[in-house]
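Sharing a structure with you now.
A protein chain is absent from this complex, but the other protein chains hold their places.
Labels run A, B and C following the written order; every chain starts at residue 1.
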Amino acid sequence: MLEELKKEVYEANMQLPRLDLVTFTWGNVSGIDREKGLFVIKPSGVDYKDLKPSDMVVVNLEGNVVEGEMNPSSDTPTHTYLYNHFPNIGGITHTHSPWAVSFAAAKMDIPAVSTTHADTFFGDIPTAPALSDEEIEEAYELNTGKVIVKEFKRRGLDPDAVPAVLVSQHGPFSWGTTPEKSVYNAKVLEVTAETSYHALQLTRDEIHAPQYLLNKHYYRKHGANAYYGQENAKSKEHANRK
Amino acid sequence: MLEELKKEVYEANMQLPRLDLVTFTWGNVSGIDREKGLFVIKPSGVDYKDLKPSDMVVVNLEGNVVEGEMNPSSDTPTHTYLYNHFPNIGGITHTHSPWAVSFAAAKMDIPAVSTTHADTFFGDIPTAPALSDEEIEEAYELNTGKVIVKEFKRRGLDPDAVPAVLVSQHGPFSWGTTPEKSVYNAKVLEVTAETSYHALQLTRDEIHAPQYLLNKHYYRKHGANAYYGQENAKSKEHANRK
Amino acid sequence: MLEELKKEVYEANMQLPRLDLVTFTWGNVSGIDREKGLFVIKPSGVDYKDLKPSDMVVVNLEGNVVEGEMNPSSDTPTHTYLYNHFPNIGGITHTHSPWAVSFAAAKMDIPAVSTTHADTFFGDIPTAPALSDEEIEEAYELNTGKVIVKEFKRRGLDPDAVPAVLVSQHGPFSWGTTPEKSVYNAKVLEVTAETSYHALQLTRDEIHAPQYLLNKHYYRKHGANAYYGQENAKSKEHANRK
Partner (left out) sequence: MLEELKKEVYEANMQLPRLDLVTFTWGNVSGIDREKGLFVIKPSGVDYKDLKPSDMVVVNLEGNVVEGEMNPSSDTPTHTYLYNHFPNIGGITHTHSPWAVSFAAAKMDIPAVSTTHADTFFGDIPTAPALSDEEIEEAYELNTGKVIVKEFKRRGLDPDAVPAVLVSQHGPFSWGTTPEKSVYNAKVLEVTAETSYHALQLTRDEIHAPQYLLNKHYYRKHGANAYYGQENAKSKEHANRK
């Protein structure tokens, strides 16, 4: 069942230690088959060195396990909620990467201060509020999904243009059109958190990059007029501009 | 004598350089056989690349070497005292890991600011006071054990729920039910020290995570209702909750 | 066409991940054949592990691709402009290395605070102003080259003696007499940014090194009286001075 997707999700999970995004087992990636309405996720607490594609657990959009001998990630209800409310996403990554967690602990957004950030995220990476005592008691992981979606609505953010969030006092979730892209976004988030941290220590001046620079870098890589890379129609045209 | 335990303690010691927790020989792990009342510890000042399971030294709970050709770690009296006063612990790790030492040098507790911390430590990691001149002169390593136990009593802390401490101006000791778990706790301590440091630089607001979040994350992984990982009875049940 | 140069530029590009200067594909190196008026540059958005010498794209000094099946780096117009205005340079490197980007985000020069800096850069590494909305809209990458050249003129800087720049909110460009040397300068820039950052956090005192020390270190390695290394005529003479 979903053997191709299991392999893809397995490979995306294995990228986490290679990209220095996890300590021990503190991270998980999932990927969804939208047609079948099923997603595949890493089992809970399994060492990356022992992980196999066949260990991946299949879950439906009600959050029930439909295949797999192992328990899925304890964060499964968060993934479920995000797949149900962000209709274009194909993969989700959760880590405890240290620079991202530092901003989450300080309850600060990661400000868009450079083109490194703007190439991937269209504006600041928001930090969703901490859950209340009641939200935690009732259904912690499900409500984690709810505060994320609620925060995106409150700010009027498009999850396809800002494909990550920090949850206060917890850590980052990122997503993308594929599991692999959600891991990519998790890495960019960590790198831009590191850079923003150091820029904030260097100066107390306002350091947000202006919107027109953010636009430029975001749309160099995304949308109909993108010209970065080998697959965008505008690349050749751009290359030959003086 | 205690060949299995020697191998286990050897393997736990070898994790220290792999987890980037030691420079040169600056760390040691021990493990105890509670039935026999004997513990096994790394020899003093031996390079990790030269270490063999048979080099491990066997010590009794009076702190006397009962087997082994090498001198045990100079910190042996600290280990002895902790085994005598923390009855549930099965292994102890001491390192000079740099983020932990930074907090020890500043004589500050490592504040519980995120779920990364709360997953392992139930509250702040305390920093025990510096030893006095007399305590150092009299019996330095033994008195290091004493200030740790005294500080846990003074604060009413449970060493099983807060399995680590910093000694002021010195560094971290961590413990666990096994030698391997004490190393795991030493790594979590280092990671959470790094994160807390950066969060403290980002904001001067109070950044302790609320107690109910600390409770939630600690009890997701510990105790009768734990549901993280593959071995907790509640995992399957949790996985199928909506 | 230009097979030797392609290989040289390929090798210089492959140094970027080895020297920890790039994440993913975020960097590019080019090299020029001044006689032919053609330069060779990395294709856009190609993974370093998939890169081959034959992928390198040949571009003329009007910025038009003259050979190569792939799209050249999206930063090609910046390289073109720099080759046209800095007549002695033979190679250019662009990265998003994190310490350099931190200074660029804070819009601060990297101050010359130590001999590590002075050995390579004759004075502070300047940060060019951010581009205006109009400059970005009109021709972003070309205008990036223009603000760099304009800033060097405004400050009266010699690009051969200060072989790097930061572009505000963006990142570093470095150059040298060869592609390899431009990569070397990119690494020195990153190291000196890291050191300067920490020195600035340690003290708010003025910490620029004095001009005579900067002179000494720069001219130990550059120009007619250089005596560092094996190829400078003065080395032997210096070695035997008391």
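Quick notes on this structure:
Please note the rule applied: a contact is a pair of C-beta atoms (placed from the backbone, for glycine too) under 8 Å apart; a residue touches a chain by one contact, two chains touch by 3 or more.
This is a predicted model, so every value here is computed, not measured.
Across the whole complex, the hidden chain's contacts among the shown chains comprise B, C. Touch with the chain omitted from the figure is made, among C:Met14, C:Leu142, C:Leu157 or C:Ala199, by C:Ala199.
Among the residues B:Lys6, B:His117, B:Lys146 or B:His170, only B:His170 touches the chain that is left out of the figure. Hidden from this view is one chain, which touches chain B at 23-24, 26, 43-46, 57, 59, 62-65, 70-72, 74, 76-77, 80, 96, 98-99, 101-108, 130-131, 133, 136-137, 139-140, 142, 169-171, 197, 200-201.
Panel shows chain C; residues 113-116, 119, 184, 187-188, 191, 194-196, 198-199, 201-203, 205, 207, 209-210, 212-213, 216, 220, 227-230, 235-236, 238-242 of it touch the chain omitted from the view.
Basically, only the chains that are shown with their structure count from here on.
Annotation of chain A and chain C: not jointly contacted by any chain, touch as defined at the top.
Residue numbering shows that chain A and chain B use the same positions for less than half of their mutual interface. With centres taken as mean CA coordinates, the chain nearest to the overall protein centre is A. Remark: chain A and chain B have CA centroids separated by 33 Å (rounded to whole angstrom). The set of chain B residues touching two or more other chains is empty.
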